[in-house]
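Of the protein chains in this complex, one is absent; all others appear in place.
Just so it is clear, A and B label the chains in written order, and each chain counts residues from 1 on its own.
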Amino acid sequence: MLSPTLLLQNLIFGVLLGSIYALAAIGLSLIFGVVNLTNFAHGDFIMLAMYISYFLGVSLKLDPILTPIIGFPVFFLLGIAVYLAIFHKIIRAPPLSQIAVTVGLLVLLRNFALAVWHAEPKSIPRTLLGYSYRLGSILIPADRLTGMLISIATFLILHLFLTKTKTGIAMRALADNLDSAALMGVNVRNLNMLTCALGIGIVALAGGILLTFQPVNPMTGLIYGLLTWSIVAMAGLGGVSGILLSGIIFGLADAFTAAFWDPRAREITIYILFILLLWFRPKGLFGRR
Amino acid sequence: MDRRLILTPLISLGVLSLVPPLLGFNNYYLLLASLILLYTTMVSAWNIIGGFAGQVDLAAGAYHGIGIFVTGLLFIFYRVTPLIGIFLGGLVAALLAVAIGYPTFRFGLREVWYALSSLALVVILYKLFLVWESVGGTIERYLPKVGFSWFYLMFPGNYLYYYLMSALLLVATIVVNIRIRYSKLGYYLLAIRENEEAAEMLGIDVRRYKLYALMIYSFIVGLTGGIFVLMLGYVHPVLFDSWISIQTAILGIVGGLGSIAGGPIIAVILLAIAEYLRVRFGGYIPGLHQILFAIILMLIVLFKPGGIGEWLDSLWHRITARRGMEVA
Partner (left out) sequence: MPKPILEVRGVTKRFGGLTALNRVSFNVEEGAIIGIIGPNGAGKTTLFNVITGFLKPEEGKVIYDGHTVTGLPPHRIARMGVARTFQIVKPFPELTVEEAVRVGAYLKAEDEGEVNNIVDDVLEFVGIEHLRDRYGKELNLIQLKLTEIARALATRPRLLLVDEAVAGLTPGEIDNIIEMVHRINRERNITVCLIEHIMRFIMRVSERIIVLHHGEKIFEGKPEEAYEDEAVIKAYLGERRI
């Protein structure tokens, strides 16, 4: 049963999947690290992004992989709106208030989706990427490969942004809680708003990619919420490369559980891994602090 | 003896016993009322871990589900009477809570991470029972049909009995709340909620006391599952429901952290409204009651963080206690 081919196949599946999970988690990590905000609704933004992608796919006959072209700016603005309406009121609030308010947001988003799209899972009508490349007996699905490439490109751009631009450096300083020179003359409020816009904006990319191979229903948000928080927990506050790495670790856990145990058991492995991690490595695997 | 400990159960039992006649002993309404009381019991139990000890626990759905499965499966597989099964369900829930809570507190998980890992527990159990075909699986397992039986606590077509059981459990939970609140345990839990380091320095074994709170809470929530499954008549993994967790925490927070009266009163009112909305509008907007809960939660946390319980408590205090601290 444990043939090398099968192992390699799932290794590849896991890496592809994981890099997409990382893309879904990076926004949460930014908002948690820079803005210092605990967002329990992140998974539901992912769910919403998948639905938006579905909507655009159906109404404009757009391929899901292309929907972020519209989705990204929309979610960027949504990030600003959510920041102004809700997040900025709780930035200095105790953790309990942040958890409570964002749980409220989670419930609202979930029920909005339920009211508009109903409970049955929705998947894309069609995608140009519904084929696979073959390397010997190994399959590489085009949708996930494209997703990984988009993810890696995004991480590269983000890395350059955070290390090379003045705004990006200020964001990192904010994440390190440094009242350093980097923050002089930088408007923290605007920086927080930009981070939320960016963090939620990137969710649109992830949503479009995820929908090419996974259906969405209103409860999807909970699953992705816990998954992305798991990734952030593993990465610690170690920057974008930590997120990419831990995304891939969870992708591998996902692929191997689905292949060798039961596809329905994916969350069991992932969340047990998450809880063990919190117990034994509370600062993450790749964290600097 | 503290007057609160006599007056509170008497008054609340009195009020609760008026409900069935007011509902005209209508079976369907009694079913809804029983459910409301069970959910309210969870809120009151949550107050011990969330309100007193300050831990944002989101595992109610897990302990409730354990109660359902233990009571249900013991009955289905071995004909164990729910009279015993319900308590075993509570015990297993408490054991699970300790097994998870011990390392959780040992390694100092707090706030976000505690909330997330407790929520993850609900999903883990749901999926675990889904793939564990010999006890769970995808099809419902029905309780045996035994007809009207006190021994098996089966009262087909008559929810009044379940209503009374739920009412008793709720009142017992409120009494437990009062007992804890005005005792060493209660003061220790409050101190832990307020400041863990200061609490440690006052000689409080923070981990141990958090575990006590978690055990009592999970035991009671386990019991609610046992009663719940008798009314429902079957077990299914989907009953490990994250909404139960979220609803319980929302109502607990809106009712006011640590408020003994606030949680239950708010819970009964909002759950009754929720049932009304579900029956009336559920066809068009299925999640209307959830939307209502979410909006009230956000408004309360943003504008009145003390919850409804703050003024309810001072009112209650004035009615039931003559003087500040009375010795129990």
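In this section, a contact is a pair of C-beta atoms (placed from the backbone, for glycine too) under 8 Å apart; a residue touches a chain by one contact, two chains touch by 3 or more.
Bear in mind that the values here come from a model prediction, so they are computed numbers and not experimental data.
In the entire assembly, the chain absent from the figure touches the shown chains B.
Within the set B:Ile100, B:Ala120 or B:Val206, the residue that contacts the chain not displayed is B:Val206. Here one chain is not drawn; of B:Phe129, B:Tyr188 or B:Phe293, the residue touching it is B:Tyr188.
Panel shows chain B; residues 184, 187-188, 190-191, 193-195, 197-206, 258, 324-325, 327-328 of it touch the chain omitted from the view.
As a working rule, only the chains that are shown with their structure count from here on.
On the side of chain B, the complex with chain A involves touching residues 54, 56, 100, 103-104, 106-113, 115-117, 119-121, 123-124, 127-128, 130-131, 242, 246, 249-250, 253, 257, 285-288, 290-291, 293-295, 297-298, 301-302, 305. Across the interface of their complex, chain B is touched by residues 38, 40, 86, 89-90, 95-101, 103-108, 110-111, 114-115, 119, 222-223, 226, 229, 233, 261-262, 264-268, 271-272, 274-275, 278-280, 282 of chain A.
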